[in-house]
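Heads up, one of the protein chains got dropped from this complex, but the rest are sitting where they should.
What follows is chain A.
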Amino acid sequence: MRYLMTTRPSDTAPDEKLYAEMGKFIEELTAAGVLLATGGLEPGGVLVRSAGDEITVTDGPFTEAKEAVAGFALVEVRSKEEAIEMARRFRRIVGDGESVVQQVFGP
């Protein structure tokens, strides 16, 4: 099963050590085939909203920055608990903050 882990932005700035640890973590998970895709997201982005026939496009940044997503990882695991364990390892590396783990259905 696949899970998407999204991470909220945090205030702590990443340092050398974090980069190194994260690089190793990503490499390990990729080799094991657990990590299918990962990436960081630009703050804000573009909002596309539809209402009736009308579609409006708005440029960020937006006020609810705390709810935004700063990064994601798509993992393939055998159970929800394994996905949580991956998130746990990730959080241990990045320090204070929040991540959300959701199962992905399809393709």
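Everything that follows uses one rule, which is that a residue touches a chain if its C-beta (ideal position, glycine included) is under 8 Å from a C-beta of that chain, and two chains touch if they have at least 3 such contacts; residues count from 1.
By our rule, contacts and distances are computed from a predicted model.
Set against the options "Anti-sigma factor antagonist", "Tryptophan synthase beta chain", "ABC transporter permease" or "Core-binding (CB) domain-containing protein", the UniProt name belonging to the omitted chain is "Core-binding (CB) domain-containing protein".
From the set A:Thr58, A:Ser79 or A:Gln103, the residue in touch with the chain omitted from the display is A:Ser79, counting the whole complex.
Here one chain is not drawn; of A:Leu4, A:Leu18 or A:Leu36, the residue touching it is A:Leu36.
Remark: the residues of chain A touching the chain excluded from display are 31-33, 36-37, 74, 76, 78-82, 84-85, 88, 92, 107.
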